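Removed: one protein chain of the complex. Kept in place: all other protein chains.
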Amino acid sequence: MPGNSFGQLFRITTFGESHGDAIGVIVDGCPPGLVLSEKDIQPDLDRRKPGQSKITTARNEADTVHILSGVFNGKTTGTPIMLMAYNKDAKPSDYEKLKDLYRPSHADYTYELKYGIRDWRGSGRASARETLARVAAGAIAKKYLAEKCGMQFVSHVIQVGTIQSDIAMDKVTTKAIDASLVRCPDKAASDKMLKLIEQVRKEGDSVGGIIRGLIRNVPVGLGEPVFDKLPADLGKAMLSINAVKGFDIGSGFEGSAMFGSQHNDAFIASSLRRTKQSQIITKTNNSGGTLGGISTGQDIYFRVAFKPVASIALEQDTVTRSGKATKLKVEGRHDPCVLPRAVPIVDAMAALVIMDHYLRNKAQNG
Amino acid sequence: MPGNSFGQLFRITTFGESHGDAIGVIVDGCPPGLVLSEKDIQPDLDRRKPGQSKITTARNEADTVHILSGVFNGKTTGTPIMLMAYNKDAKPSDYEKLKDLYRPSHADYTYELKYGIRDWRGSGRASARETLARVAAGAIAKKYLAEKCGMQFVSHVIQVGTIQSDIAMDKVTTKAIDASLVRCPDKAASDKMLKLIEQVRKEGDSVGGIIRGLIRNVPVGLGEPVFDKLPADLGKAMLSINAVKGFDIGSGFEGSAMFGSQHNDAFIASSLRRTKQSQIITKTNNSGGTLGGISTGQDIYFRVAFKPVASIALEQDTVTRSGKATKLKVEGRHDPCVLPRAVPIVDAMAALVIMDHYLRNKAQNG
Amino acid sequence: MPGNSFGQLFRITTFGESHGDAIGVIVDGCPPGLVLSEKDIQPDLDRRKPGQSKITTARNEADTVHILSGVFNGKTTGTPIMLMAYNKDAKPSDYEKLKDLYRPSHADYTYELKYGIRDWRGSGRASARETLARVAAGAIAKKYLAEKCGMQFVSHVIQVGTIQSDIAMDKVTTKAIDASLVRCPDKAASDKMLKLIEQVRKEGDSVGGIIRGLIRNVPVGLGEPVFDKLPADLGKAMLSINAVKGFDIGSGFEGSAMFGSQHNDAFIASSLRRTKQSQIITKTNNSGGTLGGISTGQDIYFRVAFKPVASIALEQDTVTRSGKATKLKVEGRHDPCVLPRAVPIVDAMAALVIMDHYLRNKAQNG
Partner (left out) sequence: MPGNSFGQLFRITTFGESHGDAIGVIVDGCPPGLVLSEKDIQPDLDRRKPGQSKITTARNEADTVHILSGVFNGKTTGTPIMLMAYNKDAKPSDYEKLKDLYRPSHADYTYELKYGIRDWRGSGRASARETLARVAAGAIAKKYLAEKCGMQFVSHVIQVGTIQSDIAMDKVTTKAIDASLVRCPDKAASDKMLKLIEQVRKEGDSVGGIIRGLIRNVPVGLGEPVFDKLPADLGKAMLSINAVKGFDIGSGFEGSAMFGSQHNDAFIASSLRRTKQSQIITKTNNSGGTLGGISTGQDIYFRVAFKPVASIALEQDTVTRSGKATKLKVEGRHDPCVLPRAVPIVDAMAALVIMDHYLRNKAQNG
């Protein structure tokens, strides 16, 4: 399979370049009968869209989504759902002078060596603008899972540069996340992060950070043994997002320094029926909501590490396509920090993974 | 697709339980004409096998591999290669008394809730014994890639508990790795790690750690844009290994705290033709050998975080299948630390990912 | 994988309903560097489009194709190619009165039972209008294969109702095919077929027929042993076309009545180098150009059986959705015989199969 599809039973295939005509996605395998209109999708796109605040790129796109198929009389029919948004504020001319350079830490070089040809208009297919399609498709998955299981996807920023938030997971609310321009639900940390991002922007630099993914009300039993473990598929989903360099789940890298006696999550009988299937829960959740690759019914949480945006206005060394040393300042419109806009992308990819495993589990064990 | 296959064009499908008859794998899609015999595979299995040193489980398995198909007159024929090893030292009786309990941080609970049935003999399919099959298949990929591109897979342990090695990547050799029982090529760190593991074993506890994956001589252009980025597929591969909780590539989590001006890898023209395709290299390699999901020709390096082994001899709280609180000591034969035996697994999974992308790239761009 | 994708390495995913907004397809995996514009695709769509002659449906659609992604500066970039045509002459009102009936031999009943919901506007997704997307995608495959190997796809009608043509395969030319409104290159037979179709249309009835697929200049070695044999994938491709009920290759059903001594194709050494790879050809070609599922280099030929169109203006018995007996005449705009318009669909599906196997073979054996 070429690399533009994701998922097995709830399967998305995306298309489009940053400065081409449109960005879109075909969602195949959606269960029929789900009430669906553009109104269910647009809010997630609005969380991702450029120009939404003073700390995001100034590119001006409404990212208005159109449903072109798969919905009839307001409901999904079980056939492919095509979602598309036109590019309105494309400015390929911004990139004209970059077409014979390789921008550092961008995909210019690798695309050109791989394909022998490269769409140099704003990174073409390598642009994070492609994630618009993922967010649109993810909105359908989120809606279905919310209706079926009350599932919630509440990713949030917990680090920008060296500024960290240690907010407890049970304190995180969607409201608090969206009250912050940075999408960090911890007000004190958010304020510092905002300041840092503004400063970085002024300096023509960029900065990285970490998003914590959080999924509530996951049923027990999702995930496939061996290769398609839930953490493996979540990890792949996150590492497929532009600029992501790391992923861990539960105790993650920190857990590597621990002893088994500290790390193991004791099972206890809950007086409350926590899940439909079982009254058994774990006392701690170092596992991050999965055991043996399969969901335990506890909250799933994970971290996603983003590198600083590669496009910076500061002067950098690079080479031309023919290998000559040269200097470069990346002008144009760029985010100084992708984290705020990446939060809905993390939620969308998580929802796509869970939705797919929900259907896979139903097929074999439903 | 059910979850027991991995790869698209070089595709493996594994089977077998820890205390069943055999563990094996079908490797489909191998190019024809590769000289292959059991001798090419056994050494990797020997690096993974139990009982190989005083710090591994005492289970006594030769893990002798048999090639049952796909090789004729000493060469691969292009048809499925079946590799199998019989389980010789299975002791299901060790697990008889655990069959009505859920061992903490094991997959007992999730398998039972998912399937309604569970093979309780040594974790059944959830056992890391399944990775024998991956190592066997990976040996074929490694051999092919070594012959075609001189590729080298030299994973090594860099952390056990809180003991870290800061050995430089260019100092790492296979010889140094295998001179250490821990598979840490840094002698001083290795000695401390060994001591820690021995102490942990004595105490009936276990400990986690980190393996650094390292791949040399990767050609430019491997990896697919968007979902099947090389880091995404490597991440999935690693996170599918038992006990793995985290993965990062290049600067990874550390890079999240950096500024773009620090992090970007400047392109420079190399006087040496580093790769067949190009004389352009990067001054630094924070990217870890990929840009836009595609290999740059620089070394690929990544970290894999392992949690401490869940099976410990210390007393733990848990519940029975019917939800009653009880106490548990996991006896039987277990590794106090999986890291030393996990090194060949990391290499194998990395080789399977690269091999698959090598063929995928050849199909579209070759 | 849901059912709206076809192919593994050259992979298409289609969307759209007969009376929805648009019909389209994402083509993923196309090799980069192929010169491509709408002009390469439109001629094939024109061969398929409605209203092209007096013996096709009167629905008036230009079926103008738009390339929305994947092409830059006139060449494919290796990223997904999105092709789309808007529905212009949709008349859902024609179907309003059919929405509570099940039309005989249509998919109304099965879609409704399967999904619990059904887009009744002109069969929705079940309409053969979906094949527009296949023809568009197939045009890319055809262009690539023509440039690489000089491959030719020259399907043609050999039977309508009981009227048969026995034209020899080596006499068939694209010119002769398109000189016939029926797309039968045998003038005498074509005239009779035309007459029959006109009569059938007048009577409000419909008629079936057979298309012979023919592929020239196929290289030796395409097709995968065991499940993905070339005849198996060609058969699936053809049987996935609306109204197709049968497929055979080479001697096919007729060959079942033969003895081995009659049927076997003797190998002979050719004085002419027939293929790049070999000078060996077969004296006869009962095999239809494949042995063991793999192409021999001889012409591939096969037959595709189409049932008569289910929409007829004559009165029929049927039931309402609630199971009450009723009478029905299907009005609206329908083809009396799909064969003429199905010829480019057969070519397109054949090209998609061959293209996919071309890349698959390159990956493993190239």
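In this document, chain identifiers A, B and C correspond to the written order of the chains, with residue numbering beginning at 1 in each.
To be clear about the criterion, a residue touches a chain if its C-beta (ideal position, glycine included) is under 8 Å from a C-beta of that chain, and two chains touch if they have at least 3 such contacts.
Worth saying up front: this structure is predicted, and the values here are computed from it rather than measured.
Judged over the whole assembly, touch between the missing chain and the shown ones holds for A, B, C.
When the missing chain is restored to the complex, the residue among C:33, C:51, C:104 or C:332 that touches it is C:104.
Shown as candidates are C:35, C:58 or C:113; the residue that touches the absent chain is C:113.
Against the chain not shown here, chain B presents residues 1-5, 8-9, 11, 13-17, 20-22, 24, 26, 28-29, 32-33, 66, 68-70, 72-73, 75-82, 114-119, 121, 124-125.
For chain C, the residues in touch with the chain missing from this view are 1-6, 8, 14, 102, 104-107, 109-111, 113-116, 123, 125-126, 130, 159, 161-162, 200, 205-210, 220-221, 223-229, 231-240, 244-253, 255-269, 277-280, 282-283, 286-288, 290-296, 303, 305-312, 314, 316-319, 323-325, 361, 364-365.
Hidden from this view is one chain, which touches chain A at 8-9, 29-32, 78-79, 225, 359-360, 362-366.
Following the convention adopted for this analysis, only the chains that are shown with their structure count from here on.
Homomeric contact chain A/chain C: same residue numbering on both sides for over half of the interface positions. Once the centre of each chain is set as its mean CA position, chain B and chain C turn out to be 46 Å apart.
The distance from the centre of chain A to the centre of chain B, each centre being the mean of the chain's C-alpha atoms, comes to 26 Å.
Distance from the chain A centre to the chain C centre is 39 Å, each centre being the mean of its Cα atoms.
Within chain A, residues 1-5, 8, 14, 114-116, 125 each touch two or more of the remaining chains.
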